[in-house]
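Once you've had a glance at the structure underneath, I'll fire off some questions.
What you see is part of a larger complex, with each chain still in position.
Order of writing sets the labels: A, B, C and D. Residues in every chain begin at 1.
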Amino acid sequence: MEHKILYDLFQQVSEGTLSPDVALKKVQAESYSDLGFVKIDHARQQRMGFPEVVYAENKTIEQLEAICHAHLKIHERLLLTRLSEEKYLQLKAKELKGRYNVMAQTLSFAPDSQKRVGNILILCAGTSDLPVAEEAKETAEIMGNEVKLVSDVGVAGLHRLLDQLESVRQAKVIIVVAGMEGALASVVGGLAQVPVIAVPTSIGYGVSLHGVAALLSMLSSCAPGVTVVNIDNGFGAAFTASLINNPVIAK
Amino acid sequence: MEHKILYDLFQQVSEGTLSPDVALKKVQAESYSDLGFVKIDHARQQRMGFPEVVYAENKTIEQLEAICHAHLKIHERLLLTRLSEEKYLQLKAKELKGRYNVMAQTLSFAPDSQKRVGNILILCAGTSDLPVAEEAKETAEIMGNEVKLVSDVGVAGLHRLLDQLESVRQAKVIIVVAGMEGALASVVGGLAQVPVIAVPTSIGYGVSLHGVAALLSMLSSCAPGVTVVNIDNGFGAAFTASLINNPVIAK
Amino acid sequence: MEHKILYDLFQQVSEGTLSPDVALKKVQAESYSDLGFVKIDHARQQRMGFPEVVYAENKTIEQLEAICHAHLKIHERLLLTRLSEEKYLQLKAKELKGRYNVMAQTLSFAPDSQKRVGNILILCAGTSDLPVAEEAKETAEIMGNEVKLVSDVGVAGLHRLLDQLESVRQAKVIIVVAGMEGALASVVGGLAQVPVIAVPTSIGYGVSLHGVAALLSMLSSCAPGVTVVNIDNGFGAAFTASLINNPVIAK
Amino acid sequence: MEHKILYDLFQQVSEGTLSPDVALKKVQAESYSDLGFVKIDHARQQRMGFPEVVYAENKTIEQLEAICHAHLKIHERLLLTRLSEEKYLQLKAKELKGRYNVMAQTLSFAPDSQKRVGNILILCAGTSDLPVAEEAKETAEIMGNEVKLVSDVGVAGLHRLLDQLESVRQAKVIIVVAGMEGALASVVGGLAQVPVIAVPTSIGYGVSLHGVAALLSMLSSCAPGVTVVNIDNGFGAAFTASLINNPVIAK
């Protein structure tokens, strides 16, 4: 909470137009609700245009259920990532029936009529990288972005990528998902005129080192305009892409 | 060169409105000039809105001189990064008199009247990180962006950062420059509502590992909306920030 | 055994007030009992105020049973860490019925009326880090410390942490448990006026590298007053916190 | 700034005993002075009992001079670390005449009559580790701690260490400084009954990896009660040791 807002509150309190108690509540209003083991950050929706996303991997069913209910009381949209099919079925049995994408391992709660704007292009190097690309797609879509996902355009068959140049030119932001050596990010970075967000994946073996080779490659890219997120972090790439693509809608 | 453009050329050649020779020249026109050791990419200006930036670190004075002259024949703006003061003085003696920023190690050639638009905020964790932040500032400014640089707002004294919340709220994109543990990126990522581009710096000692600790920290950030570039890559961060900030001006 | 004590023994033997046999026994008295595969260190209780803690992970049920019985013959308090629920149930079936904390994976034997003093604050960044925080809590409590554990105060929602400043100010020592980028340690280190012990956790994916990113981040912290223990070592952090919090009680 | 203090201010403003302007100044009073490139954190003295320590390594003489003057206007004690002898001589020529310790690479400004309390023991494994141990000693002393430094007690000649058991028993906190394999921390951790702060040093060659071997060794220590700081971070170890040793004096 910055000093300017605080100063306004002080002023109103000083002028008697605001009681100290209400002033403090206003401070807390940009806040969260506390479930004990977790504090759900309601300010995130206000600040970022989308409520806190739930990373399901290390959470128990009981925790997930409590979090979902607390969220859905306040927000109409909600996204869970890294949710195994087994956990999804348990949640589903408890009447938490969002849209589950088994490849992306995501569960989405959203109103049916959500409008999508802008143009995010997701380029996916290989078939094996699709789960990460799908996570990015689910994330970007629930945040209100129009998304195009093109698969299997790795650099070993360059003509497959070159056939997508029209899509590259039309996109407002591009997400490149690639494992192994991650060279696709550099090549797309050299062709695109918009921000490229590179997602290294853990696909590969040996010196791929579970995505580290692709990560280093993408960070060392000789093409400017490429920024990078953590290995397999399709969600994070899509979140930033959404901030770039449609600032008005996203908030 | 995508097939659609190619098809148009085929059509024009077929209709006789274009000779084969001219068609090929058109293909090459989106191209480069070849100095032997280097091929200057003129297409970059057209595609990205700014000509190829010259990374000076491993180039000889003779190479730099030739590259500068070839560039400046065609473009009015030019940026050299990682140019030591010693090399700068040698170039200056050869009548290559741009604006040299000794902290940023950059040399800029630009028309005096360049207009700057938008709002890029650069937050710099410590005094020692300033060279990287300055490289980012020089890059963003020559590309036509309005830039605000705030120094010494590392998380060890959180109140210094919290006093900048107004600037954080007004920015269209934020660059965070931090060494050591790079925690500033996560904290800013949690406060901002725009894309945050994190630049780890090589500042620190011991397990900072020349910037690797900050890099891993930034990539693992628990705050969404943060993407990362290579260690000390102020230029790269600013390039992407420029693509986000003012697409119209930048092209 | 230092020379001063030895000299006293020599003196007493010389004066005839101590027989050589008793003198040697006195030397051995600060000692251990030998079960063959394990030597239980009784001197630890005398020296550190708490008997040797049993790390259960690589031990068989037979070994654990023997160790517990040998311990409990002499000491009334005993702590086992990294004890899986499966092993716990096997021990329980053999009448070793302490208090088992399934999240912490600890088994505690302690008198009911144990008094707790001082004020150790445990700040836990995310829900997924709770097992490590719980191990720290169990350890600190059985060693006689008053403990407050606050969960889900990661830096991505800074206001959640800032609401805990009163607790931060009252603590005599603070344990910060955080995975991913571990930035919480630096932020707390910048706010606290007491020693902060940082515990990186293995929570995260990709470049989190099973806790290495958080570890490097915490060790590189720009905030003074932060020391670090091994990844997931909630026990070790609590042990040192106990030494700081209540030296009188702990011995 | 926590909500409780804020609420008090709101109350006072509401009661008319405080004007909004003064209220805001009070908020800022826990603050810093801004030199542009650096923001000196005056709150640190109030919070931690000692003003912000200046890490001199990457700062220019001009920056150091400005920082020293700004500090010394307000505080009577000041510590600079990692200050080369060359830089020290330049500062000295500008009338900044503190006490320079060439081995520790520290410059201290402190009143002559500073009282020292408590008992911090610094155990240094080898002669080559002395610079780091000296940095710790200088830091602890300027913060008001009584310090004993014992050199060359590495585990290869265990009897040298065992002769220091009396000192080990009397210390309130122990700092262990060791390079190579850092085994001294584990051995001291097994002998001491107070917190042990381990400082790995970059001394060694080959797989010592500039201190990484000692760091990993210390973090993996089988002895409880050992916490660790960054490689060569004598300052950080002493800062925490001071917080443990004499909380009253240090604030």
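Annotations
By definition in this document, contacts are C-beta pairs under 8 Å (C-beta built on N, C-alpha and C of every residue); 3 or more make two chains touch, one makes a residue touch a chain.
For clarity, every value in this text was computed on a predicted model and none was experimentally measured.
Taken over the full complex in this file rather than the chains on view, the one protein sequence occurs as 8 copies, with 4 of them shown.
FYI, only the chains that are shown with their structure count from here on.
When the interfaces C-D and A-D are ranked by how many C-beta pairs touch across them, C-D comes first. In summary, the pair chain A and chain C forms a contact in which the copies contribute largely different residue numbers, shared numbers making up under half of all those used.
Taking the mean Cα position of each chain as its centre, B sits at the greatest distance from chain C. If each chain is reduced to the centroid of its CA atoms, chain A and chain D end up 41 Å from each other. Residues of chain A found to touch two or more other chains are 1, 3, 215, 230. Remark: chain C residues 1-4, 47-49, 53, 162-163, 165-166, 169, 191, 193-195, 197, 215, 219-220, 224-230, 235-237, 239-240, 243-244, 247, 251 touch chain D in the complex. On chain D, the positions that touch chain B within their shared complex are 1, 28, 30-32, 36-39, 41, 43-44, 52, 55, 57-59, 63, 200, 202, 210-212, 215, 230-233. Contact residues on chain A toward chain D in their complex (touch as defined above): 3, 6-7, 9-11, 13-14, 16, 19-20, 23-24, 27-28.
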